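Just one protein chain is left out here, and the rest sit where they should.
Order of writing sets the labels: A and B. Residues in every chain begin at 1.
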Amino acid sequence: MAKHLVTLTVNGDTYDLVVSDNQTLLDVIRDEVNLKGTKRGCTTGSCGVCCINNAKGEAVLSCLTHALEWDGEEITTIEGLEADGELDAMQKAFIEYGAVQCGFCTPGVIMSARAIVNAHPEPTEEQINAGLAGVNCRCTGQIKVKEAIREDHRFRHKRETGSGTQD
Amino acid sequence: MGCLHLLPSRGVFIAMLLPDHSYVKAKSLEECLKTLRETGEKAKVVAGGTDVIFNMRLKLFQPEVAVSIRGLKDLQQVDELDDGSVRIGAACRLADLIDHPLAGGRYPAFKQSLEAVASTHIRNMGTLGGNICLETRCWYTNNSDQWREGLQGCYKTDSELCHVIKSSSKCHAINNSDSPPALIALGAMLTLQKEGATREVPIAEFYRADGVNFSVLEPGELVTHVTIPPVSDRQVFIKITPRKGMDFSLGAVAARCDGQGEQISNITIVLGSLVTAPVVLDKPAQVVLEAGLTDDAIEKAADLVRDELGEVSNLYGRSIYKRQIAIVLVKRALVQLREL
Partner (left out) sequence: MARKTEIGTPDRSRRRPKFDGELGSREKIDLDVIGKRQPRLDGPEKVSGRSVFADDVQLPGMLCGKILRSRYAHARILGIDTSRAEALPGVKAVITATDAGEIDVNGREPVFASDVVTYIGEEIAAVAALDELTAEKALDLIEIEYEELPAVMSMRRALKEGAPLVDGKTEGNVWSDDIDNYGEVEPAFEAADYIFEEKYEAGVTHNLFAEFHVAVVDFSLPDKLTLYTPTQTSYLMQHALAPAFGLTLSQVQIIHLNTGGAFSGRGSVRPHHYIAILLSRETRRPVKIFATGDEEFLVCRALGENKYKMRMAMKKDGTITAFDMEAEMDGGAVGTEVGYFGWMAGLCNSWVFPLEGLRMRRRCVLTNNRPNFLGHGGLMLSTNAAIMQLINTVAKKIDRDPMDIMYQNAIEEGHTGLSGEWFASCGLRECIETVRKASDWDNRYGKLEPYHGLGIGIGSMAAGAKGAFRHDTSAVMVRVSEDGIVTVYTGIPDMGQGTHTTMAVIVAEVLGIDPNDMKVVAGDTDLTPIDVGAFAQRGTIQTGNAARNAALDAREQLTVYAAGKLEVDKDDLVFRGGKVYAQSAPDKLMNFKDLVYKTLHGKEGRSVMGRGFYNSPLQFGTTSWSFGAQIAEVKVDPDTGEVQVLKVWVAHDLGRAINPLACEGQIDGQVYSAMSQILYEEVQTDAGLYLNPSRLEYKVPRSYEMPEIDYYLIETIDPFGPFGAKEIGEGIIVVSGGAIAAAVSDALGGEFIGEMPMAPWRVLKHIKRAQRQEAAGRTAA
């Protein structure tokens, strides 16, 4: 199998990688870039644990796409959400609202949640449900995940203005 | 019993790595068509990857070459033509078409069908061409190769047998795609290109009643565009699924008509996801065309669905149940059309 030189920007860092034809983006994130937050689950697009964000901030599944397809592109994984040594508003909301239990699907769920608010800063119930339908979580039934997504903008507001409007 | 087997034990369930193949990213449509001609049946076109990689993991697809068309900008355009039709590139992502003013914005049934596809994640990757060419599905085949070895092969895997309907002379895998019924109801045309030849085929004639060779697409040929004529807003798409998000349908219907109120002058009703190809319902359409969309006519039309559907397999649901929901779908579609 042929190998190719690929340039991939992950969380703002640019990597030159040698990638084979049959590697998926998931394989490359986990095994070549060595970021393990993006999880390996069903690898057939049904469970959502491998979800990352593309350059537009949309949720995509890294298990269902050739890594070579992403030459020259930018992606964000769960490790890329923190800024200035601080967790992202969505990550904080997930902790505060108890939206995390076993935590295995959590990276995929948070990247899906981020994509929801990237597209709709104050999402409707329909938008939240649509954005979460691609991930499977038996621990939480998604109830507290939805609460965290609804509250995310308040955490964001708090960070931007320094004032608390968190209740 | 005592039948003896000496068999190698290929495969290891769902492959975590994709099987060996080479990947080619087409830089132009010409280059793509040339590669497809050269590689013929050894090639698979990859756009979003959501169906192709899925099937490669199951080793249902073992292409020698995967040809990516994600870089072809020509196939990602949406244009309005002089006659008011809309021409959509086959490599447009489903997510981008939902709110596009010329696509989902103009054709409500098309929009509803796109929104019904799987999940946001899949729609952010999958393309319209991929949805139209979605491999037919069967729960005896859409499992890993190791799993399939528990059975004899079938029509899809080079044996003369169907596990769903044992006596059948053809494959009964179902067309489980959402956009085709809507596009058929809207009277869409497909542009199929291969090196040196282009043809236009009504999408209603694209599908064949055979789960293996389920379309008229020839080796080396690619669906490049979908053209939807200008039509009235009286159109609807409904899908019934075991769960609302991230699911293939148990049955879907699309319908479109002209005219006002109960009086209609033209109607197309299409059922999807029940058999190997979408089914255009002629007799029920005739009934409501003659009698109008009255309660009685709708009941009568729905009753005729059973006859037109033919043999419904029990793939992904009991056949008796799927017949019942087919009737419900048609009834609901006609009632909704009347309100529009």
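One rule holds for everything that comes next: a contact is a pair of C-beta atoms (placed from the backbone, for glycine too) under 8 Å apart; a residue touches a chain by one contact, two chains touch by 3 or more.
All of these numbers come straight from a predicted model, not from anything done at the bench.
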Neighbouring displayed chains - absent chain, whole complex: A, B
Omitted-chain contact residue, chosen from A:Ala2, A:Val18, A:Ala55 or A:Ile95: A:Ile95
Contact residue for the chain not shown (choose from A:Leu25, A:Val60, A:Ile75 or A:Cys105): A:Cys105
Subunit A residues that touch the omitted chain in the full complex: 35-47, 49, 77-79, 81-82, 87, 91-92, 94-96, 98, 100-107, 110, 128-130, 132-133, 135-144, 146
On subunit B, residues whose C-beta touches the chain left out of the figure: 1-17, 20, 139-140, 142-144, 146-147, 149-151, 240, 242-248, 316-318, 320-321, 324-325, 328, 331-332
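Everything below uses one rule, namely that only the chains that are shown with their structure count from here on.
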Interchain centroid distance [CA atoms averaged], subunit A/subunit B, Å: 29
Contact footprint of subunit B on subunit A as seen in their complex: 1-2, 21-24, 27, 40, 42-46, 48, 51, 54, 58-61, 63-66, 68-69, 71, 112, 115, 129-135
Of subunit B, residues touching subunit A in the complex: 14, 16-23, 25, 46, 48-50, 53-54, 57-58, 66, 68, 70, 95, 118-122, 124-125, 244-246
